[in-house]
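Structure incoming, see below.
One chain of protein is taken out of this complex; the other chains stay put.
Labels run A, B, C, D, E and F following the written order; every chain starts at residue 1.
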Amino acid sequence: MFDFITIGLTPPLMIAMAFVLPIFTLFIRRKGFYDVYALIATTLALILTAYNYYLVLYVVKQPIVYPFGGWPPPIGIVYEVDALSAYFGLFTAAIMLMIAIYSIWYLKGTSGYEWYYTMLLGLEAGMIGCAYTGDAFNLFVMLEVLSVAAYGLVVFYRMSHEAVEAGMKYSLIGAVATTVYFIALVFIYGSFGTLNMADIAYKSRGGITFPYSGMIVGNIHLASAVALALSMWAFTFKSAVVPNHFWLPDAHPAAPTPVSAALSGLVVKVGIYAIIRFLYTIYGLDSVQPISNVVSTVMKLLIVLGALSALIASALMIVQSDIKRLIAYSTIMHVGFIVISLSLGTKLGIEAALYHTVNHAVGKALLFMSAGVLIKVAGSRDIDEMSGVGRYLRLTTLTLTLAVLSLEGLPPLAGFFSKLLLYEAFIDSGLALLAMVLIISSAFALLAYIKLLYGVYFKLPTKEFTNVREEWTYLIPLLALAASLVLLGISAPMFVEKVLAYISDELFNPLKYVRAADSIIKVLGG
Amino acid sequence: MRLIKMVPVAALTFAVYIIFSGSVSTYDLILGSVVAVFSGYLTAELLISDSGKALSLRRFAWLVFYGIYYLTVAEFKAHVDVIKRIIHPKMPINPGIVRAPYNVGNDYSVVTVACSITNTPGTVVVHLDEGSKNYYVHWIDVKAPDPKTTYENIVKDFEKYVKKIFE
Amino acid sequence: MIDYVMVVVGGVLLFVGAICDLLGALGMNRFPNFFVRLHAATVGTIGGAFYPLIGASLIAFGSEFLGFYKWFVGGCSLVSAFLILMLAPAGSHALARAAHKSKASEVTPKVVDHLEEDGGVS
Amino acid sequence: MEVTYLLLALAMLFALIATYLAIVEKHLVKAVVFSAIQSIAFTLALYLLRAPDIVLVYLPITVGIYPAAILFLIKKTEEVEQP
Amino acid sequence: MDLESLVTLMILCTIPIFVTAYILYFIRILKGPTIPDRVLAVDALAFDLVVFLIVLGIYFKSPILPATAVVLALWTYAFDIFIAKYLERREMGE
Amino acid sequence: MSTDLDLFLANVSLISLLAIIGISLYGILARPNIIKKIIALTIFTDAANLLAILVGFRRPPSAPPVLLNLQPSPSEIAEFSSTAVDPLPQALVLTAVVIGMAVNMLIIFIALQLYRLYGTLDVRKVRRLRG
Partner (left out) sequence: MKRELITALSLTATVLVVAYISTLGGGLGPLFSDTRPLAKVFLSTTLDPNKPMFTAMSPEGVTAIVWDYRGLDTLFETAVFYLAIIGAVAVYRDVSEKVVLKGGGVGLSKIVKLVTKLLIPMNIAIAISIALHGHLTPGGGFQAGAAMAVVPMILIVVFSRYFLLEVKISKGLALALRSIGLIGIAFTVFLPIIIALISGVNSYIMQNQVKFGAPFSFPAFFGDSLISGSLILYNLFELLAVTFGFSILFLLLSIEESLVKEQMGGEGSEH
């Protein structure tokens, strides 16, 4: 399997690069070195994930399994990369590269950049590892990797009151959430006798024996119900769906802006990814009888929660005066849309959810990063105090506007197509009420965005802004992301048809996932 | 100089390593000696100030003898005494913190005497005043608070041997 | 034969240690204040831990049924015995000193407190 | 009757009481001591469940490192939980 | 009587005594009243547990279980020292 | 009868474990002091770990998952695998313990920083101070 080494190499290589970094802090103090180091690492990650994406979708055309240490699946840990994983890994790496470039500009004059970059690399390794892993316990470990990096990054501004308080809240409840997921895993292992995702998927669909892990040992119906409930609670915490959203509006704005972009754009998406994995691959509507009932109940519940989070967050968006807080609430709203759409249980719903995921990630990263430039110039996060700062920074304001328009859904941009797709999916599933939710919360969000744009650009400046030269170091990622928004929009029909349809096909055919794991056992098991 | 100081520390480490591993295979002997040299190198300066004394066999013989005496006779007497007090229905205790003077000089002997006192039930060293050369001992049965009685009852017995070991 | 002797001697030590332990625990409950309880705790740690550990190591050395690893068990108990002999007095001394210094525990009933007279722990 | 189960039940009951007291105790240092008791009881439980590896890693962390870190923290901050 | 059952019997006899002692120590821990009292009881309990662990290892005939005992002794001492340092009314690192 | 008693004792331990999980969750969510929350969090993770170990246990006579013979014959291996407890939960717990420890240490550092900024560790007061 030396051909597929890139699959297994990506997250370990990232973390190894993070391991090496503190050695340099002993004798190199120049910031430039660390910038270049982070750039090299993230570029490497992008190349590797892009290659993996190409490999999975265009060369092998089925999930690729990389066994670590040469142990076949239920015994050892495997990375099982299907189209969904490759897709998530690719856009994560791409946006992380942009964030790393942006950080070069953003961290000027800040101390502690070496630790910042180390944690950023850890964050990226955690996210890509979450996407790639084929083992439920390894998912727990990777979740912790990215969570710890996120806690550290949220409190990076150690003298900022709200950052430390938000970090405290986030880390305390985050630790509970991951422990709850661990308890869910205990139930899964107790009943299924295995932790491999393909194995669980096979057994939950009535498969009798899997090589090595043998027969089912416990009452899988009860245990699956408990495990699903617990793990869904944990993942909805990670992705900030309504009852568990309270940490996000504090934590995301308080972090350094590039980190806010990463948290809002990517880290919540890891929760989304895990929900998709659990509701479609590991369990599913085609599971054996009581489990599939549980799954459909969970889906119904998630639809309600998603609708609630969209409505509540969009309503709260209007009253915010802090620009980053406003954007953070918009994240909760969009996560609500995505969760509704992926819980519909239809192919169209999945396609819409996946498409909106990437659009929101790009749009939100762009929005945060543009806002970050304006904030840095204005010296404040209050929209009233930032009035008119956009007039001095035309290009940044342009990208900000593009991001807002895309998130709101203006035709040539990517957001329009994903909202269209969402709308279609909602109508298609026969729940017209959900379409209403989409429209109402979009309308609320529009108000908030108009307030933002009005305050930033159209309002007359109340004070003189100094240091307003636009720099290429931050314009490169901004323009690249803006261009990709346009590109995603233009190529939408093709993208949906070619890529997303393929991914959702694969998701609705979990036996393909199982067979890939099974075939590697045949190779290695002897 | 450091080499000589290393020897007792390395021997201690090696002994603990081998006893704890419970095997004398070549693997353990080789790695045990490597560990012993390593830890001896690191901690010798910290632990041993006089390299000459550390290698004297006579002192080690006294140490062994003292250990046997202490662990059998002294401990037995003290235990019986305290156990009597515990199970006696009236619980005849007469506690107090008394000064107990000592005459030993270097660190190891002071600490060994103190630990010996604490380890026998009935007496606990609460404080050690190096200026006036006094232990402050919490004694379960204060016979008399004057220095002579306390010295005779608490310190003298151990000091006799400890002087031979460390001085 | 030597096995039997070792096991029996070890067993006796173990039993005596257990009794010491019980008495120490009893003393912990009966004695009136912290400083007096220290003595009961010493009975519990030296009589109740050091001697039974030596006994356990003797039992282990005599127990052929433990196989090759009997040396490991015996070695562990010997090492822990000497660690306890070394660490227990230091620990209780540190506690006693801290308790006296912080006035966390009264020294009553008492006959005399020379440490208090001399101005306490500096 | 199996010695393992008897001791296990006993250890868990000890741990239960210690946990309860650690949570309701207002004085934080006392709470730390109770949590150390809970850890020692759990250690015994893990030992009885034949998990020596876990004991070796669990014991230092919960008897040594957590109390130490929390005591450092208490020393630098406040000692008593406000009602 | 062969050696194995002799050893098992001897250990079985001591187990109730140990357990009673633990319950008594635990009562002291609950009663307190001060921190040093509790810590002292924890200390004595843990040092006795060292014995108990090794003895149980022999009783279960799993000769590798007792490796844990040494670590318990070490960390109990460390715990004592931390509490003592705390009570000394200085900062911990000084 | 003897199995009944065993079952009772095993139930006692399981139910006390569940009670510990409940109490510690109460501690995390309801106690106002952050240090108390941290203590409760450590107990919570410990209880979760013990639950995993309990799942991997088997009725005695059972042995730790360590092979005592270094040159085992096939029959010895068969006997070993029919007496030893499940090693996988132990390995998982080993990982989980370390991870929990790392997260808790970071939380302790964050709590310290919180105190430096706010001068209190009471969450109610922190909320009020921020306004």
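Keep in mind that, in the parts below, contacts are C-beta pairs under 8 Å (C-beta built on N, C-alpha and C of every residue); 3 or more make two chains touch, one makes a residue touch a chain.
Since the model is a prediction, treat every value here as computed from it, not as a measurement.
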| item | value |
| --- | --- |
| Candidate in contact with the missing chain, chosen from A:9, A:435 or A:480 | A:9 |
| Absent-chain contact - pick from F:25, F:47 or F:103 | F:103 |
| Those residues of subunit D which, in the complete complex, touch the missing chain | 13, 16-17, 20-21, 24-25, 51-53, 55-57, 60-61, 64-65, 68-69, 72-73, 76 |
| Hidden partner chain, residues of subunit E it touches | 30, 32-33, 64-65, 67-68, 70-71, 74-75, 77-78, 81-82, 84-85, 88, 90-94 |
| For subunit A, residues in touch with the removed chain | 1-2, 5, 8-9, 11-12, 15-16, 18-20, 22-23, 25-26, 67-71, 74-77, 110-112, 115-116, 118-119, 122, 125-126, 129, 137-138, 141-142, 144-145, 148-149, 151-152, 155-161, 163, 193-194, 212-215, 217, 257, 375-376, 379-381, 523-526 |
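Methods note: only the chains that are shown with their structure count from here on.
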| item | value |
| --- | --- |
| Shortest walk length in steps over touching chains, subunit C through to subunit F | 1 |
| Chain nearest the overall Cα centroid | F |
| For subunit A paired with subunit C, centre-to-centre distance based on mean C-alpha positions, whole Å | 56 |
| Intercentroid distance (Cα basis), subunit F paired with subunit A, Å | 29 |
| Between subunit E and subunit D, distance of the C-alpha-averaged centres to the nearest whole Å | 13 |
| For subunit A, residues contacting two or more additional chains | none |
| Subunit E: positions in contact with at least two other chains | 22, 35, 39, 60-65, 67, 70, 76, 83, 85-86 |
| Graph class of chain-chain contacts, one of line, ring, star, complete, other | other |
| Set of all touching chain pairs, with the criterion as stated earlier | A-F, B-C, C-E, C-F, D-E, D-F, E-F |
| Residues of subunit E touching subunit C in the complex | 3-4, 6-7, 10-11, 13-14, 17-18, 20-22, 24-25, 27-28, 31, 34-37, 39-41, 43-44, 47-48, 50-51, 54-55, 57-58, 61, 63-64, 66-67, 69-70, 73-74, 76-77, 80-81, 83-89 |
| Residue numbers on subunit F that touch subunit E, as the complex places them | 60-61, 63-64, 66, 68 |
| Subunit E to subunit D touching residues, read off their complex | 12, 15, 19, 22, 26, 29-30, 32, 35, 38-39, 42, 45-46, 49, 52-53, 56, 59-60, 62, 64-65, 67-68, 71-72, 75-76, 78-79, 82-83, 85-86, 91-93 |
